[in-house]
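A protein chain is absent from this complex, but the other protein chains hold their places.
Up next, chain A:
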Amino acid sequence: MAVLTPEWTAFLYLVAAVCFILALKGLGSPRTARRGNLIGALGAVIAMVVVFLSTELDNLALILGVIAVGTIIAVPASRMVKMTQMPQLVALFNGVGGGAAALVALLELEHSVSFGAYLAVAFTVLVGSIAFSGSVITFLKLQELMPTRPIVFIGHAAVIVVLAVVGLAAAAIIVLPEAWLAGVGLGGLKWSAAVAGLGVGSVLGVLLVLPVGGADVPIVISLLNAGTGLAVAASGLVLNNTLLLVAGTLVGASGSILTREMAKAMGRSVTGILFGAFRGASSAGSTATSDRPVRSSSADDVAILLGYANRVVVVPGYGLAVAQAQHTMAELAQTLEAKGIEVVFGIHPVAGRMPGHMNVLLAEANVPYEALAEMDEVNPQFKTADVALVVGANDVVNPAAKTTPGSPIYGMPILDVQDARQVVFLKRSMRPGFAGIENDLLFDQKTTLLFGDAKESLTKVLGAVKNL
């Protein structure tokens, strides 16, 4: 139904765009974040109502039916996913968004006339399909359905270059005037070129993400997210729709900044993350072998170490989250504090699987916000800490990031747990962390290991502390 005049349509799109701006702004502060997200959702609802009321649409029943199906898939998936698996769900959502943008651009090709519109189609098809397949690979890596280590095959870089050239050639066919193309015998190929662009982009997305090492995957999700934003913006150009243009650009711009911030928090450069694996041997410390002796101990010993400490810094990692041990951890911290022991949580910027992920998980367990200290804040405190309790974390406390230039995590800022008087690791096994490298700190004199599932170990330690 076209019951809305173009003026009202434009006005309501403006309202929706303002909602999106307020949403991003609100998401920047813990107090306003939830409201911000709801304002964003309101903007989306306004935009959807407007599109149905302002456009003459065929196939209305089918469209509404498919939207209903999508909602029925999306809501339970988002409500039921475990908080630990949230990053990969976000990656999937991002991927389907990119895919949708690519398909929209493909279909708009036949209605496009101007040079700008063709350029936007070419861009959206390529970037959207890269975002789609790249996100699928990040999902598989985070879900550990495929190896998390960087995967590089012989000729990998060359294949990427060849595909990029083919992609650009397809883009050129889409963009160049039909008359000119017909002149050189390439007439009528625009549609085929766009379909080829979809295929090339999809393969490129896979090949670009495969070499990315496990710990860097979240940054790539953010980068792909920004890419999808730009693809949506470009599809706004194709459709002459200002809301898509503005919303997509907002996401593209804020996503780029966010990607840079995340990379900075990990001491990485975005190009290093994407292409680092091609610059040769990121040797995983071949001299280090897992059969070196370690000092493992019992829950009672750990309880004594903790119970007679003055200051304890807890470093929670992904292992804590997978074991769903955050509640037990919170209780242990409360018990220690009741004994007059100061407990601080040192949160690495990428603890968990994404920046801020661990904060979400600990907030879920009602750990007070003030007890969570960010890396810069907590690092000087390790020197005065009696015990650093590392629960299910490994890469973020690996001194190799400072001491071993060849290591894949070299340069990543770490929590300086080695400065604490005693270090206790609660670990499931000697298996290396997400980045796939060994941690020399495990073999250090002052390190004690308690093997087992984080939740079981913490429960035992908690019981023992209570009995002290």
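Following the convention adopted for this analysis, a contact is a pair of C-beta atoms (placed from the backbone, for glycine too) under 8 Å apart; a residue touches a chain by one contact, two chains touch by 3 or more; residues count from 1.
Note that contacts and distances are computed from a predicted model.
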item	value
Which of "proton-translocating NAD(P)(+) transhydrogenase", "Amidohydrolase family protein", "Oligopeptide/dipeptide ABC transporter, ATPase subunit" or "Porin" matches, in UniProt, the chain that is not displayed	"proton-translocating NAD(P)(+) transhydrogenase"
Contact with the hidden chain (one of A:55, A:310 or A:403)	A:55
Touch criterion as defined above, residue of A:112, A:133 or A:225 at the omitted chain	A:225
For chain A, the residues touching the chain missing from this view	16, 20-21, 23-25, 27-38, 40-41, 43-44, 47-48, 51-52, 55-60, 62-63, 66-67, 69-71, 73-75, 77-79, 81, 83, 86-87, 89-90, 93-94, 96-97, 99-101, 103-104, 106-108, 114, 116, 221-222, 225, 228-229, 232-233, 235-237, 239-258, 261-262, 265, 347, 349, 354-357, 359-361, 363-364, 366-370, 372, 374
